[in-house]
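Note that this complex is displayed minus one protein chain, with the remaining chains in position.
So, subunit A:
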Amino acid sequence: MTPTAMKVPPRFNIMKTRELGIVLALAALVLYTTINNPRFLSGQSIRDNLLNTAILAVMATGQAVVVITRNIDLSVGSVLGISAFAVATMMSDHPGLPMIVAILVGLAVGAAAGLLNGVLVRYGKVPALVVTLGTLYMYRGITYSWAGGSQVNADELPPHFLNFANANLLGVPWLVLIALVVVGATSLVMRNYRVGRELYAMGSSPQAAELAGIKVARNLLGAFILSGALAGLAGVLFAARFGTVDASAGNGYELNVVAAVVVGGVAVFGGSGTVWGAGLGALLLTVISSALAVLDINQFWQQAIVGALIILAICADRLVAVRIARSLRKKDSHG
């Protein structure tokens, strides 16, 4: 791969993207649910769905970048917890602080957690699965020993902090705007910028990337810091949206996040998939759970459906990979 080839973004063809399947599934689901209950497409319902997607989509963005480099970050749920508790405590102690400070502190706490993950993976040569499983426990343990049994309640938090979750800009909630900006900007960088293509190259073949002169260490640290920082941001959004924060905030979120990324078409072995696909995955998972409620289907089916979807997504991925390999072989034999 020559440096010039790396700068050329892949041709964008909606019919050939993996994300088409998710869009179709999403459209079919919304259509079916709306026919059964037209209120599903009401303004309030759309708003609720988007608000519920926002936090998951922000975390899925960071996770997608990490997974594309053939790593994984299981610590995101714990990072959300530590950031949510830190920010909520800070805001209840200093109610005068503006929202932007809360967001910056959340980002910083998350980035520090991500940096530790990245350093251990790169310089400790410990596999990402092991590191982030370990820090999943450590960050959660730190939050528990800090919080003890205590929690921060909504009435201790300043109103401007809590209102942030409901406030709008031209009718679009801030939470949704933030998620859109995060997903959009990261997608753009991953698709069109050098560092994005380098991250894909690292996931396709870590050794080749190193030999090609890619700054693997810097990029890898960047990916983990991004994932941590976005989980930290998600913690701020979580605290603002739900108002009540205890040490168990975000417990088990890592599985939803990984599910969104995998359903969104990012292959666990790295090198393929897109960030906006992961965002769509987050949207699909959220819409499924609200559609179940609207269709009056037993809520308990939700998790089973998510599981089936993950397996379906991996199977589809495999099918695409086999087909590509076959067509490449055909080209070879002709050429």
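Note that in this section contacts are C-beta pairs under 8 Å (C-beta built on N, C-alpha and C of every residue); 3 or more make two chains touch, one makes a residue touch a chain; residues count from 1.
Operating definition for what follows: contacts and distances are computed from a predicted model.
For the chain of the complex excluded from view, the name given in UniProt is "Autoinducer 2 import system permease protein LsrD" [choices: "Autoinducer 2 import system permease protein LsrD", "GntR family transcriptional regulator", "Thiol-disulfide isomerase/thioredoxin" or "ABC transporter"]. Looking at A:A112, A:M138 or A:V294, the residue that reaches the missing chain in the full complex is A:M138.
For subunit A, the residues touching the absent chain in the complete assembly are 72, 120, 124-127, 129-131, 133-142, 144-145, 148, 247, 252, 255, 258-259, 262, 268-269, 298, 300-311, 314-315, 318.
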